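Removed: one protein chain of the complex. Kept in place: all other protein chains.
Residue numbering begins at 1 within each chain, and the chains themselves are lettered A, B and C in the order written.
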Amino acid sequence: MDEPLKIALRKQGIFTTTLQELYNWGRKNSLWPLNFGLACCAIEMIATTMARYDMARFGAEVFRPSPRQADLMIVAGTVTKKMAPQVIRLYNQMPEPKYVISMGACAISGGPFKQGYNVLKGIDRYIPVDIYIPGCPPRPEALIDALMALQKKIDEQHLTGADRPRHLNLDTPSEFPVPQFGAHDLEPSQNPEIWHPPLVHISLAGKDESGNN
Amino acid sequence: MNLETIKSEIEASVSGCRLEIIPNASPSEQHSLLVDAARAVAVARFLRDAAHLRFDFCSNVTGVDWPSKEISEKIKVKKILDGVEQEVEETRKTQSLGYLEAVYHLYSVEKKHGPFVLRLRTEDRENRAHLPSLTPVWRSAEFQEREIFDLFGIHFDGHPDLRRILMWDEFEDHPMRRDYVEPNDYEYEPTAHDEVLQKAKQHQNGVGC
Amino acid sequence: MLGEGILKGLAETARNFLGSYVSKDRLTTVQFPEERLPHIEAARSFPFLVYDGEDWQQGMRCVSCLICEKECPPKCIFIEKSKDKKPDATGKPQFYPVVFNIDVSVCMSCQICVEVCPFDAIKMDVEFELSTNDRFGGLLWDKERLAKSNAYYGKIHPTEAAAVDAQLAEERAKLEAKAKLAAEAKTATVATPPAQPLRETSETTEGSGA
Partner (left out) sequence: MATTTYPTAHITPKPSTDGGEDQFLEVSMGPQHPSTHGVFRMNVVLDGERVVKLKPVFGYLHRNHEKIAENESYLGSMPYTDRLDYLCSITNNWAYALAVEKLAGIQVPERAEYLRVITGELTRLQNHACLIGFLMQDMGASGTPLMYAFREREKILDLFESLTGARMMCNYMRFGGCRVDASADWLQQAQKVMEAFPRFLDEYERLLTENEILMARTQGVGVLPRELAVNAGITGPMLRASGINYDIRKVDKYGIYDRFAFKVPLGEHGDVYDRYMIRVLEMRESIRILQQAMREISPGPIQDPKTKIRGFRPKAGEAYGRIESPKGELGFYLISDGSPNPYRYRVRPPSLINLTVLEEMCLGQNVADVVITLGSIDIVLGEVDR
C-alpha cells in the first residue's frame, strides 16, 4: 500500500498497517533503558527522566535495574578499563533486540580523560554502538534528541532481507567476548571485529618537521 | 605553633629520632618535617596525643615520586699541574638516588589548628620502598595508604589490609610513578600532537601500517 | 499520633499534584522537540570558527597561531598552518589554517580556546542536537563544518558579539589611522629620517596583535 492512500484512509478513520510497522512501532515506543550510570553524564540522564524533561513522554522512563529486562543501554559516562568487562557482561546479558547509546565524550572516545592509563578509549571498541551523542556532558535535550534518532532508526528497520536487524539474523553474534584483566592493560585491548578505526595519516600533519609545535 | 619548637619537643620525647625541617619556598609557608621511618609511628603517636598539639585528624595522605636524576656540580679540585699545585674547577656528575615520599597533612579538630606536614621517605624506589604504616594511629590513612601502594608502590608495613585499591589486582605497574609507560592503544588519534603524536606514530609503525 | 507524618506528606504531594494544574512553577515539563527552553545567551556547547563577510574561506578570522591547540586541555584541536599568506576579509595578508580539525568526541566544552584566542576567531556554539551514528566522520569536524558567520555569532550571543565587533572595529580604525600616519610619515621621512625606525617597529607589533 502506498503512503498517500494510507494517509487518505487514515483521514477516513481507517487505520492500515503492516506487521513490520506494528512491530517497529511497538518496539520504538517502549524502549526500556538499563538503570546504569557511570559518571557525570548519568546525572544528566537522571535529569532527563525528571519532571523538566520527562523522558516518559517517549516511553523510555522505565529504567530497569536488571539487564534481563532492558533493551537499551545508555552508556553514560567514562568507561574505565576496570569497568569495561562489566559493561560488556551487562550488554551480553541483555536480550535481543538491544541498542546502545553512547552518551557523552567519554563513552565515545574516552573524551577528556582519553590519555589516562585506566580509561577505555570508547566503548565501541568492544560492543556495537547505535547512536553517539557528543558533549561533555550532553544536555538532557541532547539525550532526548538521540532517543528520537534511535526511534527513527528502529522505525526504518526491515523485518526481512539482507539488511534486517541483528536480532533477526541468526548468523550475527549477539554476545561479544569479555576482555580479561592483564598485567598492563585489558587483554585484548579491542575487539577487531567491531572496531575499525580509519587510518590517520600522521605523516600528513608534518608537525614535528616544521617545528611549529 | 612553631615548627622548630615542635621539632625539639619531639626530639625530647621520642628518643633517637632524626628529624629534618624541609623548607617550603612558596608563599603558603607550609614547611614540613621529615621523619625517619624507623621512629615514624612513635612520632605520629606523640603528635596525636600530646595535650597541646592534639593532631587528631590526619586529613590528606599522598605519595610523591622523586626519581633519580643527574646532578652536575662544580667542584674545585686541587691538582698538580706542571709541578705546581693549582685549583681547577671540575664538573662532577653524580646520580642522585631516587626515592618515594609519603606526605601526611595533619590538623587538629580539638584545637582547630593545622596544617602540620609530615614527610616520610623510602630508601629507594625499588626493593627498599618500605615505610611504616600510620593507619594504626589514624584510621583515615587506611584507604589513602592503599592508594599510595597501588599508584606509587610504597609498601606500608603494619597496614591492616594492603592491596590494590584503584587498579585491578592483576595489574603490575605503579602508574603514578613518573617513569610509567602507558599501554599502547593509540589506534585512532585524529588530533594528536606532541607526545601523543609520537606515541601514535610508534603505534602505526609497530603495527606496520 | 502514629501516621500523622505520613498524612502530612501525602497532603504535600496532593498539594503539588493539584497545584500543577494552576501553577506554572509546579508544572515544569518542557515538551522538548516542540517546545524549547528560552535561549540562554551564555550557553555553550562546542567551538566554531567565526568568519567575516560572505566567503567562509576568505573571511575566516583564524590566522592559525596555534595558541588554542596548545592550550586545549584535552588536546582535541588539530591545526596545520599555511605556508603562504592570503588576504583576509579586510584585505590584509594573513596566514590561514590549511587544516583545522576539532574532535568533538573529545572536546569537553570548557571554553578555554575561546578565552585564549587573541583574534576572537573561535567562539562557542549553542547547538546541541548532534547525535549521530557516524563514529569517525561525524565527530571529527573540519574547517568547513566549523566555519560560521559573524552574523550567526551575533544571533546566538548578541551582547558578547556586539562587544567583540565594537572592539574589532576600534582596532581596525586604529590600524587604519596608524597606516595613514605611517604613509604620511613616509613622505615626511625624506625630511626627518631618524624618526622612521621607531615608528615602523611599533607598527609591526601592533599589526601582528590585531
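The rule we apply is simple: a residue touches a chain if its C-beta (ideal position, glycine included) is under 8 Å from a C-beta of that chain, and two chains touch if they have at least 3 such contacts.
Small disclaimer: the values here were computed from a predicted structure and weren't measured.
The shown chains contacted by the absent chain are A, B, C, with contact judged over the whole complex.
When the missing chain is restored to the complex, the residue among A:6, A:27, A:82 or A:184 that touches it is A:82. Here the missing chain is touched by one residue of A:28, A:98, A:125 or A:139, and it is A:139. Only one residue in the set A:116, A:165, A:182 or A:197 touches the chain that does not appear here, and it is A:116.
For chain B, the residues touching the chain absent from view are 24-28, 30, 56-60, 62, 64-65, 103, 105, 109, 112, 115, 117, 138-144, 163-169, 175-176, 195. Even with one chain removed from view, chain C keeps its contact list with that chain: residues 2-6, 8-9, 11-13, 16, 28, 40-44, 67, 71, 73, 108-112, 115-116, 124. Of the residues in chain A, those that touch the hidden partner chain are 35-40, 42-44, 46-47, 50-52, 65, 67, 77-78, 80, 82-83, 86, 89-90, 106, 112-113, 115-119, 136-137, 139.
The working rule: only the chains that are shown with their structure count from here on.
Counting C-beta pairs in contact, the pair that comes out ahead of the other among A-C and A-B is A-C. Mean C-alpha positions place chain A and chain C at a centre distance of 30 Å.
Counting partner chains per residue, chain C shows two or more touched chains at residues 69, 75, 78, 103, 106, 136. The multi-chain contact residues of chain A, meaning those touching 2 or more other chains, are 109, 115, 197-198, 205, 207, 213. Across the complex, chain A is touched by residues 28-33, 36-37, 45-46, 66, 69-70, 73-75, 78, 80-81, 99, 103-109, 128-136, 138-139 of chain C.
Chain B makes touch with chain C in their complex at residues 188, 190-194, 196. Note for the complex: chain A touches chain B at residues 81-82, 109, 115, 117-118, 121, 181-185, 189-190, 195, 197-200, 202, 205, 207-208, 213.
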